[in-house]
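What follows is a set of notes on a single structure, which appears directly below.
Right after this comes chain A.
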Amino acid sequence: MTLHDATTNPLLVATNVVKDYPSVKVLKGVNLSVAEGDSFAVIGPNGAGKTTLFKVLTGEVFADRGTVRFEGDDVTRMPEWKRVRLGFGRSFQVARVFKELTTQENVVIAIEAHERNTGRRPARRLACRPSPDVREAVEQTLLEVGLIDKRDEPARLLSHGDKKRLELAMSLALQPRILMLDEPTAGMSPADRRAATELIAAIRARHRMTIVLTEHDMEVVFGLASRVAVLHQGAVIATGTPAEVRDDAMVREIYLGSELIHA
Partner candidate 1 sequence: MMSQASNSTWKRDAAIAAIILVVLVSLPFVTSKGIVFIAGTLALHVVFGLSWNLMFGQTGLVSFGHASFFAIGGYAFAWAAKIAPGIHPLLLFAGAGLFGSLVALIVGILALRRSIGVYFAILTLALSQIVYLLLSYIPALGREDGFTGIRRPRLSLGFTTIDLASGNNYYYFMIAMCTLLAVGLWWVMHGRMGRVFKSIQQDAERAAFLGIDVQAYRLRSFAIASGTTAIAGALYAPWLQLLTPEIAHWTFSARPILYTLLGGVQSFWGPVVGAVVFAVLEYGTRTLHGLSEIIIGSILLVVVLAFPGGLLGGLSRLRKRMNRKTIVTARPEIVR
Partner candidate 2 sequence: MSNDFSRRQITKSLAAFGAASAFGSFTRPSFAQSAPIRLGLIAPLSGSQEVIGRYQLAGATIAVNQINQAGGVLGRKIELVTRDDKAAPAAGVAAAKDLAGNGVNLMFGVLSSGVALAIAPTLQADKSVLVVSAAAANELTHDQFSPNVFRTADHAYSRQRALAKLVAADYPAVSDWTAINPQTAIGTSNWDSFVDGMLQFYPELNKKPVTITDPIWAKFGATDYKNEIVQLMRSKSEGLYCGVYGGDAVTMFGQAAAYGLTKKFKVLVDPGSEFIIAQAMGKNTPPGLWSGFHWFYGAYKGHKINDDLYETYVKMAGDKHPAGYVGEAHTSVLAYASAIQKAGSTDTDKVIAALEGLEFDSCKGMRKIRKEDHQAICDINFVQFGPDDSEQGWKITGHRVIKDEGLSEEPSPGQPLKFLYNKR
């Protein structure tokens, strides 16, 4: 059943993860292993449990049974904010930014959070505004994601794509080891989708971070992923490179003809 590859340097490992909601069993013993430097995509039809798996991995909800390990440490019951401090970053299906604050304030909060996460205590200052270091980092981050011109706009007025970018900027500000992207291109136009894919690829290359994403769009998956896991009815039925998965007999058997991979 499992295609648990003996990867050289596993960063994030899920073993026999089970998660039930009151009336449904969502995850029935999921195993997967993400290696350092992977760009790992979890695919599967609606209702396969992708989002729940994602929540279990990030700590938004806890697994009922099984373990989640990060760099060999058990983080199964570790709350999300502590995982973030270990090096998790994530984005949401629908971009979640602090709507009533400006673009810039959003990033400031993320960067100051990063300062705290890494235990760097800023010099005690009486002034309310962020320290020069933080302002510098904000500037950098906004430049990188291309939002520098919209720094003083309230986040709620940003376009959908810009919100996604802002969210990405906030995740980047945390300098995560592993970036978890939940449907990073959901609801985007094909052009935006391509731009987003490129942005993610560029960031991944520049910061050399590990990426885990769930995605519907096969074009994005094959454009970004170095490895793919297929989730079906709460279990991983195949893992491998995109090409391997495409050729997997079981995957073909389950999927073909039944239009399950959404475009």
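How these were chosen: all candidates are chains of the complex that A comes from, given by their letters.
The rule is short, and it goes like this: contacts are C-beta pairs under 8 Å (C-beta built on N, C-alpha and C of every residue); 3 or more make two chains touch, one makes a residue touch a chain; residues count from 1.
Computed from a predicted model, the values in this text were never measured in an experiment.
Q: Which numbered candidate, 1 or 2, lies in contact with chain A within the complex?
A: Contact with chain A is made by candidate 1.
Q: Taking the touch rule as given, give the residues of chain A at its contact with candidate 1 in the complex, in rising order.
A: For this pair, the touching residues of chain A are 58, 60, 79-82, 84-85, 88-90, 92, 96-101, 104-105, 108-110, 112-114, 116-117, 122, 127-130, 135, 151-152, 156, 170, 174.
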